[in-house]
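Below is one structure, written out as structure tokens; comments come after it.
Every protein chain of the complex appears in place save one, which is left out.
Now for subunit A:
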Amino acid sequence: MAKVVVVTSGKGGVGKTTSTAAIGAALAQRNERTVVVDFDVGLRNLDLVMGAERRVVYDLVNVIQGDAKLPQALIRDKRLETLFLLPASQTRDKDSLTPEGVERVINDLKKHFDWIICDSPAGIERGATLAMRHADMAIVVANPEVSSVRDSDRIIGLLDSKTLKAELGERMEKHLLLTRYDSMRADRGDMLKVDDVLEILSIPLLGIIPESTDVLRASNIGAPVTLADNRSAPAMAYFDAVRRLTGEPVPIAIPGDRRSLFGKIFGRRAA
């Protein structure tokens, strides 16, 4: 049975696209048939982060409008054969996504994949509401920072009211993915702690992704974080998050907590 997951946040720049790529790749690395779908029409970037920007021929809007068949628009990853990308259109505007069209595409994808990961655009407009509309579960991406947490709260409200699941009176499964976390700054009291954010948003924690130069490096080379360097701290945090997503009970570790004494005395940043 295919699972539809929306990666959403409200606020822009918190790591939705990075997380979609990393989680999609991590699922595919477990041999799950996975497609990552870019809903950010007009501002697509999932193709770039996945390193497939030069292979885009058809996109989501082409499929919705009947200009292309779904298999024509799907791009198979060069590194993982169970990973596919459905890119967004770069030239159209957000109104070219129709509720009926999105529903048809999602239902088609469900026949071929185990996981459908929808990368939501920022904001609470049409693109964002359509990306979450058909989701079975939501990953709410947040930074430990006031504006991001506030917008996440707003998005949680929309997930509980504007989705198909909510309208049917069912419970939308929501998970928090806390990104760009710096445990040293949190320990010093200069950054919201994991527990602060959890208490405020009161949804279960899927994972904590540490602030790391490996994330920028991965996007520079066009590889999901989990493929660029699968031993890096953010990659391992994403692998743990994916294990939790598939229902495995994995204890939460705060990245950067196991620092050496040397690191505690002299280190200014966690890895």
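Here, contacts are C-beta pairs under 8 Å (C-beta built on N, C-alpha and C of every residue); 3 or more make two chains touch, one makes a residue touch a chain; residues count from 1.
Just so it is clear, contacts and distances are computed from a predicted model.
Selecting from "Cell division topological specificity factor", "Malonate decarboxylase acyl carrier protein", "ABC transporter related protein" or "Cytochrome d ubiquinol oxidase subunit II", the unshown chain of this assembly corresponds to "Cell division topological specificity factor" (UniProt protein name). Residue A:M191 is the one among A:L97, A:M191 or A:L245 that touches the chain not shown. When you scan A:A68, A:I200 or A:I252 for touch with the missing chain, the hit is A:I200.
One chain of the complex is left out; on subunit A, the residues touching it are 145-146, 149-150, 153-154, 157, 186, 188-193, 196, 200.
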